[in-house]
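Every protein chain but one is kept in place in this view of the complex.
Entry: subunit A
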Amino acid sequence: MQTFLQIIANGLMLGGLFAIVAVGLTLIFGIVKVVNFAHGEFLMVGMYATYLLTTGLGVHPYATAIAVVPILFVLGALTQRFLIQPLMNARDEHIQIFATVGLSTALINLALLLFGADIANTPNYQLRSQVEIGPVRLLQGQLWVFLAAILLVTGLQLFLKRTNIGRAIRATAQNRAAARLMGINDRFVYILTFGIGAACVGLGSALIAPLYPSSPTIGTYFVLIAFVVVVLGGLGSIPGAFFGALLIGLVDALSGFYIGSDLREAVVFGIFLVILILKPSGLFGTRMSLSHVSP
């Protein structure tokens, strides 16, 4: 029983990690309707930024979020403004996807050039030390990631539902032409949304860097699961991404223990396929969010 609880706890912690990476991805997809293949590399950039600031200034890695989040916001906003926006009226919308794939490759190679292929360990300031909560032991850093994921998801939902600019963002996603007629500057909305989506992963990177070593290809490791989470939760759904991430985290941890750690991904993707067959729009998906993907 104790082992089972420990596995559940591990799964939830892993889910929090996936959630914090996936939230920005699903936001950008839901609003801008662009699949950002460079999302994992945004995480990588954020982790290196955390590493450099932590070692360079000798501060706690979490404190670097004050700088890393705005840096990633600007990176995301610039991506939308100068990479995606010029392609908005391209004849084929897949061109935007190729552009983000290109950006991803460029960022990985830039990191290889600057930092080499070696891993960089961010000082972890006791965040890798264990804490006991009842019968389970967890890493301090994992708990903070989990808490941050909950706060981020709740905060984003409130922002989108309760603020004027949040409503404008949703309106633009639901009917861009009508939003423009209401006086909403759609280009600004897209730039802002891309920036916020990237800023989310910026927050994630400051929290993840003390737990995982940074490397130029670290992004691909997380983002593949993030894509599964986004599709599973329902494309563009923020609560969907959160609960999808927890589910994938649990499945990963349970199958790793009871079935075999080599087969974890097989089980994760197997369950992913079954859910998509039973509910093609994802757990929290609506017909509308699915219609974005079908032509």
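Note that in this section contacts are C-beta pairs under 8 Å (C-beta built on N, C-alpha and C of every residue); 3 or more make two chains touch, one makes a residue touch a chain; residues count from 1.
The definition used in the following text is that contacts and distances are computed from a predicted model.
*Asks:* What is the protein name, per UniProt, of the chain that does not appear here: "Cytochrome c oxidase subunit 1", "RNA polymerase subunit sigma-70", "Branched-chain amino acid transport system ATP-binding protein" or "Beta-hydroxyacyl-ACP dehydratase"?
*Replies:* Going by its UniProt entry, the chain not pictured is "Branched-chain amino acid transport system ATP-binding protein".
*Asks:* Tell me which residue among A:T154, A:N175 or A:S261 touches the hidden chain in the full complex.
*Replies:* A:N175
*Asks:* Would you mind spotting which of A:A149, A:I184 or A:I208 touches the chain that isn't drawn?
*Replies:* Of all options in A:A149, A:I184 or A:I208, contact with the hidden chain holds for A:I184.
*Asks:* Contacts of subunit A with the missing chain: which residues?
*Replies:* These residues touch the chain not displayed: 164, 167-168, 170-171, 174-175, 177-185, 286, 288.
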